[in-house]
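Report on the structure given below.
Here the complex is missing one protein chain, while the rest keep their positions.
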Amino acid sequence: MSAVSASADVRDLDIDGDTLREECGVFGIYGHDDASAIVALGLHALQHRGQEAAGIVSYDDGVFHSERRQGLVGDNFSDRGTIERLAGRSAIGHVRYSTTGGTILRNVQPLFAELASGGLAVAHNGNLTNALSIRRDLVRDGAITQSTSDTEVILHLAARSRKPRIVERFIDALQQIQGAYAIVALTNKKLIGARDPLGIRPLVLGELDGRYILASESCALDIIGARFIRDVENGEVVVISEEGVESIRFSEKQPMRPCIFEYIYFARPDSVVNGKSVYGVRKAIGQELAREALPEADVVIPVPDSGVPAALGFAQEAGLPFEMGIIRNHYVGRTFIQPTQTVRELGVRMKHSANRAAVEGKRIVLVDDSLVRGTTSVKIVRMMRDAGAREVHFRIASPPITYPDFYGIDTPEREKLLAATHDLEGMRQYIGADSLAFLSIPGLYRAMGEEARNADCPQYTDHCFTGDYPTGLTDLAIAGPKRFAMLAEAD
Amino acid sequence: MSAVSASADVRDLDIDGDTLREECGVFGIYGHDDASAIVALGLHALQHRGQEAAGIVSYDDGVFHSERRQGLVGDNFSDRGTIERLAGRSAIGHVRYSTTGGTILRNVQPLFAELASGGLAVAHNGNLTNALSIRRDLVRDGAITQSTSDTEVILHLAARSRKPRIVERFIDALQQIQGAYAIVALTNKKLIGARDPLGIRPLVLGELDGRYILASESCALDIIGARFIRDVENGEVVVISEEGVESIRFSEKQPMRPCIFEYIYFARPDSVVNGKSVYGVRKAIGQELAREALPEADVVIPVPDSGVPAALGFAQEAGLPFEMGIIRNHYVGRTFIQPTQTVRELGVRMKHSANRAAVEGKRIVLVDDSLVRGTTSVKIVRMMRDAGAREVHFRIASPPITYPDFYGIDTPEREKLLAATHDLEGMRQYIGADSLAFLSIPGLYRAMGEEARNADCPQYTDHCFTGDYPTGLTDLAIAGPKRFAMLAEAD
Amino acid sequence: MSAVSASADVRDLDIDGDTLREECGVFGIYGHDDASAIVALGLHALQHRGQEAAGIVSYDDGVFHSERRQGLVGDNFSDRGTIERLAGRSAIGHVRYSTTGGTILRNVQPLFAELASGGLAVAHNGNLTNALSIRRDLVRDGAITQSTSDTEVILHLAARSRKPRIVERFIDALQQIQGAYAIVALTNKKLIGARDPLGIRPLVLGELDGRYILASESCALDIIGARFIRDVENGEVVVISEEGVESIRFSEKQPMRPCIFEYIYFARPDSVVNGKSVYGVRKAIGQELAREALPEADVVIPVPDSGVPAALGFAQEAGLPFEMGIIRNHYVGRTFIQPTQTVRELGVRMKHSANRAAVEGKRIVLVDDSLVRGTTSVKIVRMMRDAGAREVHFRIASPPITYPDFYGIDTPEREKLLAATHDLEGMRQYIGADSLAFLSIPGLYRAMGEEARNADCPQYTDHCFTGDYPTGLTDLAIAGPKRFAMLAEAD
Partner (left out) sequence: MSAVSASADVRDLDIDGDTLREECGVFGIYGHDDASAIVALGLHALQHRGQEAAGIVSYDDGVFHSERRQGLVGDNFSDRGTIERLAGRSAIGHVRYSTTGGTILRNVQPLFAELASGGLAVAHNGNLTNALSIRRDLVRDGAITQSTSDTEVILHLAARSRKPRIVERFIDALQQIQGAYAIVALTNKKLIGARDPLGIRPLVLGELDGRYILASESCALDIIGARFIRDVENGEVVVISEEGVESIRFSEKQPMRPCIFEYIYFARPDSVVNGKSVYGVRKAIGQELAREALPEADVVIPVPDSGVPAALGFAQEAGLPFEMGIIRNHYVGRTFIQPTQTVRELGVRMKHSANRAAVEGKRIVLVDDSLVRGTTSVKIVRMMRDAGAREVHFRIASPPITYPDFYGIDTPEREKLLAATHDLEGMRQYIGADSLAFLSIPGLYRAMGEEARNADCPQYTDHCFTGDYPTGLTDLAIAGPKRFAMLAEAD
């Protein structure tokens, strides 16, 4: 059906598109008196996974209630009225990033459909690589699609399944899709979780007051004092009902191959993802990087906030002082207008300021988590020099990104990835640093606790560094890389 | 998909549900430079047909633009920005009443779907009597429905049609539905109008600057200075394109049987519906009523605004002075809160006030358009007596309403229709008048210019007075009267 | 202090400025459990006196509560929350029109000040003719003014009075001001009403449940079922407290000289102003007009809604049929945009439409309440001719307006008043009517029940027709006519 037009109200903190945009986060709880309030708190803890919009669907005595809003969880799901409208003892929720051109409210999840066998609400983190092909078939067959989201494709597949029971229909749908996904779904009787056959996107099972919870990351369990039980396995559907947790495998058993970017950038440092502390991994990355590429320098300075743990690891390994040489302004709201060229250039300092006292006259090592387009790095290097840095040695806590992602991370097109078009010296010149180094792929796997990358069956989904995509890319063949990238918006 | 929850913000002027709620209004224009601005003006002129929400869809160079809002056209479609977003030289629009429980934005029309053969936007006035049965089949077959509106059913039927061209698909859909409808639809090449096989709901064709227009009533042509061409016929589809107007019959030729309530209550007095002036009909009704039931009285007083023309006709026929004995407050907004019983009773006078100077010491004839539940009449009679009326003779400018409507008029359940449960003397006692009379059915047909009602093939859809429903009522058999009435919300 | 900038959100129903803009309305109640809810209902009944903004101040146990909003009473003061915030058993309220350039919230009344002798809230209808002079003295003496309203001048004068008690300070202030005013004021112990020495603006005293009420018009008593006690007298202050009503004269006794425009245009037809039914006066005006200037014609048609009573009187006196030849659209919201000249001209019909059935082929008498700039009349005459009127005879139910008002009516500058710059034939040609006639001044006084106008001491304030201003115009000497007119915004 038609879209409700919404004025785009995008908090674009990333003027140049020079970050990897997050995917999404999901959360669900079954059978708790404060279901919606707990989902709101859980989504708040997952806010770093998507800040543009949030939604909650609850089920109460025959009726599904839905509230979906643009903006932060804390601004939209913190009032008593909203939580009271989301009545019921089971609920699921979703946070998401905006897509190209602004978030449209109809794309905000969870989505809901009344199937012949009952209502089904679905929230999804990830991206399908054959959604376009499926959608084309669906429309050809008379389906009417409301949104541009992959989640809707899953709902249509479940709606058209000939299986009688709703869990069977849901699994039927999963078996037709390809790509990365962590899904929470709600029926009138059950809370369902599912993770793609390779476990690319994360999903954990927890428990509070004897009630089961599903969440993208363990930090969402911590905020409500819930206990971590285990990661949902790759290719597993967990069905939570009054009878407890039932586990169903919907794909052949195979080694897990989770996305390595969760550790490098996306997950919160206090989360434990697939059994590994994110903070611990990031510090280990910094240590590996110091071992690989330690320059002569006086201080180590993180690009805040994401570069902090790696910079700490670097400084500890290198025996150099760690200093907050860049101050981050946490009150950045909407993009400021820039009436003239003069003011436009000032805008660079909206988010980051140099702390001259920590920088002046020093040879500094700047540690950032990753390098995408490089536009921000140019500005930060210049800012450090303006603040009196004698030398600026840039260290990147991940390998060069040379391939786009199609699994829920919003990467630029390949030609805009600095590392895809420049060699190391070219990149160094571009960003204006005195030296530049990236973590190596072996170093990255060492930091993950592996002896080495297994080229035949890599332990992690790492195609952005290697081009080794873990699944088929059906839509890429249909649509070509540009259009597919546009379609491969994260859910 | 799931609903966007919207705070109900209903301007409920009708606290007791004691009016017939209007259906909806539609408007479309093809190939005009100011298409959306003209649709907005046209919808403004049709605002009496639905005040809760409005929407416009335009087509511009490959893209359909949609804006749908709760509230008045003049409050939501009068700014330059909105009109500019609705770019393009063809557009359709819709105004609607709220349904039980408040208007939900997803139900606001026009609805839009991308079909395999191209985009289709549809706006609809009326109600289908087999939508429930079709919807059940659709869901059983895996369709996902977003709204509760009949319009969506039409879209689904068109989407599933096996016909190759979009106009054929649309006609295919019409041939499966039953009930009352006036539809305007927009494709990337055409503006389409359709009227049900009996022509129950009105639709006219007009022209401005050589460009074709479709509208529910002729008053919407007048506001923009457009020329009335003709009524769209019952069972006719008109397809407007660069080649001009093509007329297609999609049902067998049969006599028209338009809804008589358009004349009694719904249409604006300055409209000409099916060749008859609404104002003229209403005055003729008042004259018939005076001939049938003239009491001894001093003045004739209309219940404003809808009772005014009949009261004028009554006064002229009776030779009695016509006086504004009731003053209407036109600034009524949302329902006022009523903290205590005292204040609650005051609320009666929110909308109508007695004009003592015109009433005191007089024997008055009160003329109202129709009697539904009678709750407002009770209050108006009491208000007249409080203002000093010596006698109050109530005259109703239509026959007793004894059957509910299922074609787009929001009538109460049968047991709440005063005339369905009381005889004339019982009604008189209930409303507290000194005398009460209704127009007779022969009188009504005389006022319409007919010799008599043709019982075999009535000239008008008049089941509310006669129980003679013009079409099958498929859903009634499935759902029973209460649930069907609830489902039979007007579009 | 500085203004709170507010986006102007003006419901400008009067695109050409071709009406007399209303002044304001005031309402107050003392000692009632539902004080604020009753004030809201009273203001709703006075909404015709000002639609741009409304405010209520209540007093509860040591604290004054204030809510002031732009927009209609029914849209802003009908929810439980707002009324609950306005706690207390005494309250006053105000409705106002916008001033040039949009209503600024700081100008919305009631205004409140903490004086040395306690808090004082004031709401005012009218306009002072020496406010500018006083304001100049106040600023020279170090006063800081927040608003541009006369009401603030009254507060400053009361604040600076050397009298010990607050009622004395208030009277001290009244004795320094010149012009027209009806004031309601609230202290921590009393409700105060005051009317200027000539009683130009209206104010009535009523009673509900044994509790006293003050209101601009009696229709505001009717809505809540309150009993009319009497008009407040010219030059009288009424002080309502637990002890009852005390009456204080603050100016010498002299004949009342109320504004005649209240009868012609401003007051609601169901109000009784200074003992005379407004509806009755307007019908009498129509009758006088028919006696003075009856053309050969077929029907009498009012310009709705304000022309209706005079047209009824005219038709009854003339023995001509009264017909609704113009239909008014009551859903007019904000001014529509007018992207092109074509659409701009269409906009004429936004508010009024011709009812061809009542007009076509007829010689019509159009009756309107007054003629200001004439721009609307031009359009209405043209609309009648377009609808097929054979002859159009325009009759104005008041004398020609040749002088501006400075007492709270927003009249255009003199050179924009049609009657100030054209003779009768010139006006007829300008509006394009076949004939034009105004009510004579003797006719107006006859309709008011007077034998004749007393030139030495006119019974009514009628300077707009006669140039005979009832008070000194101090500020006019200071500021010159243009700037004074700009300053003489109604309160």
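Of note:
As written, the chains take the letters A, B and C, and residue 1 is the first residue of each chain.
Assume a contact is a pair of C-beta atoms (placed from the backbone, for glycine too) under 8 Å apart; a residue touches a chain by one contact, two chains touch by 3 or more.
Keep in mind it's a predicted model, so treat the numbers as computed, not measured.
Every visible chain touched by the undisplayed chain in the complete complex is listed here: A, C. Only one of the listed residues, C:V26, C:A40, C:V95 or C:L111, touches the absent chain: C:L111. Within the complete assembly, A:L72 is the residue of A:C24, A:L72 or A:A318 that touches the hidden chain. Interface note for the absent chain: among A:D60, A:D270, A:D434 or A:E450, the touching residue is A:D270. One chain is missing from the display, and on chain C it is touched by residues 1-5, 57, 64-68, 85, 105-106, 110-116, 121, 139-147, 152, 155-156, 159-161.
Where chain A meets the missing chain, the touching residues are 33-34, 37-38, 40-41, 44-45, 47-48, 51, 72-75, 78-80, 83, 209, 219, 222-225, 268-270, 272, 277-280, 305, 308-309, 312, 316, 321-324, 327, 329-340, 342-343, 345-347, 349-350, 353-358.
As a working rule, only the chains that are shown with their structure count from here on.
Counted as hops between touching chains, the shortest connection from chain A to chain C is 2.
Where chain A touches chain B, over half of the residue numbers in use are shared by the two copies, so each contributes mostly the same positions.
The mean-CA centres of chain A and chain C are about 61 angstrom from one another, to the nearest whole unit. Not a single residue in chain C touches at least two other chains.
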